[in-house]
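A single protein chain has been removed from this complex, and every other one stays in its place.
Chain lettering (A and B) follows the sequence in which the chains are written, and residue indices restart at 1 in each chain.
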Amino acid sequence: MRMLRVGRWITAIALVLLAGVYVRALVYTPVEQSQGLAQKIFYLHVPAAIWAETAMLLVGVASIVYLFLKDPRLDRFAAASAEVGTIFAAIVLTTGPIWGKPIWGTWWSWDARLTFTLFLFLLYVGYLLLRGAIADPAARARFAAVLGICGMCLVPFIHFSVYMFRTLHPMPIVLKPSAPSLPGSMLLTWLLSLGVFTLLYVGFVVQRYALSYLNEQLEAAGGELGHA
Amino acid sequence: MLLAEGLRHSFGSVRALDDVSFTVQPGQTLAVFGPNGAGKTTLLKVLAGLIQPQHGRAHVEGGRRAIGWIGHQPQLYAQLTVGENLRFWASLYDAQPPVDLLSRLGLEEHANRPVRALSRGLVQRVAIARALVHDPRVLLLDEPFTGLDRTAAESFGRLLGQHAAAGRAAVLVTHNVEEGTGLATDVAFMRAGRFVHLAPRSGRDATDIAAAYRRAIGGAVA
Partner (left out) sequence: MPDWLRHAWRVTRKDLVVEFRSRTAILSAATFVVLVLVVFNFGRDPTAVSAVDLAPSILWVTFTFAAILALNRAFQLELENQALDGLLLAPIGRGSIYLGKLLANLIFVAAIELLGVPLFAVFFNVPVLPYAAPLAAVIALATVGFVAVGTLFSAMTVRTRFAELLLPVLLLPFMIPPLIGAVLATSRLLAGRPLSEITGWLNMLAAYDIVFVALALLLFPATVNE
């Protein structure tokens, strides 16, 4: 199917570009003074975190529209976005401790941002488990949409409550209201990395979407055979 | 009193309703016969408004308040007594259960027993009483004879007769031609979501209907 091929190509290009960004990050971008080499993980960690959260937002928006239009394409997109969001959250949860060990001296510190991502990850896992537990496609889509909308609305509350705990995390250095405090070449590398992760998100979602479409076609064909 | 217009509905790739249209007038009882999986229960759920059909429309005069439903499941709370169940369901319609309801179904001495302690046949009789608590003008019946013994089936038949005589309507779906025919003024055969036959009963008895049903649906199913 064409869509699946397109998705594979986008993902392949994104992965090549990711390698390119890392060559740039390791070879051409200056080493950050206080953190040393460990800071290099930041080019992977922060874009993944941004897309892990954005994916949940997109699940919620697609779910709202689904409940109005009942278009199965929206449900397929929500499912794809949730799966990709789960992977990205897992990347954040792995790279975070790898960075934290040399810098904070501990793998896991209950830092607000990592804790937030952990809860986001658990939310995704619940969403995917709920989808897996329902056989009827229409009920699955409706229930998943309800959970997706609730999940989207939960995100700010988790943000708020984990931030009321004191945080160890480096404060936002890119997206802050005043001018970014990152040296120019690091900022450029980071922006490139964010672009690559956007492409990765799109590539993964397109593939996942195409696969679940094919799966549904297969199920439908099986259903017809079964009733003939 | 009850109208179905071009109803279509599918579950995934399975077509449960395929262009079903009919009307039921006051005093009419439409019996829909069909094998399992023909879409009979879906039809009733669409008429009751429990399922929004993907195409077409269903209309019941008086809306939800006018509908009485008897389904596969009794829709009763097992821990509550017969009387409590009936009072609860009537209260949702802002009504009181009619005083003679229990006696008409032979349930007087069971009023204070919890539903969980009743036999299957008695539970089905309570389920019928439950459907009648708000004096509905349209009855939707899904295999209502399941679990009823001969006497209970006869008294239920009499109840339906009174219902029709009072100028009210009913739609009855069942796979059992023998039991359904006696009550029907109109007969439909359903197969794979379609009405393959729809006509007044006009004097045909159960044997005639059963023969017509076998011809329409195919011998294997009957």
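We adopt the following convention: a residue touches a chain if its C-beta (ideal position, glycine included) is under 8 Å from a C-beta of that chain, and two chains touch if they have at least 3 such contacts.
Model, not experiment: these values are computed from the prediction.
Considering the intact complex, the chain excluded from display touches A, B. Only one residue from A:L67, A:I87, A:I103 or A:V202 touches the chain missing from this view: A:L67. Interface residues of subunit B with the unshown chain, by the touch rule above, are 45, 48-52, 63-65, 67, 69, 71-80, 84, 88-89, 91-93, 114, 130. For subunit A, the residues touching the chain absent from view are 67, 119, 122-123, 125-126, 129-130, 133-134, 138-139, 142-143, 145-147, 149-151, 153-154, 157-158, 160-162, 164-165.
The working rule: only the chains that are shown with their structure count from here on.
Between the Cα centres of subunit A and subunit B there is a gap of 51 Å.
Taken in their complex, subunit B has these residues touching subunit A: 11-14.
Interface of subunit A with subunit B (complex): residues 136-138, 219-221, 223-224, 227.
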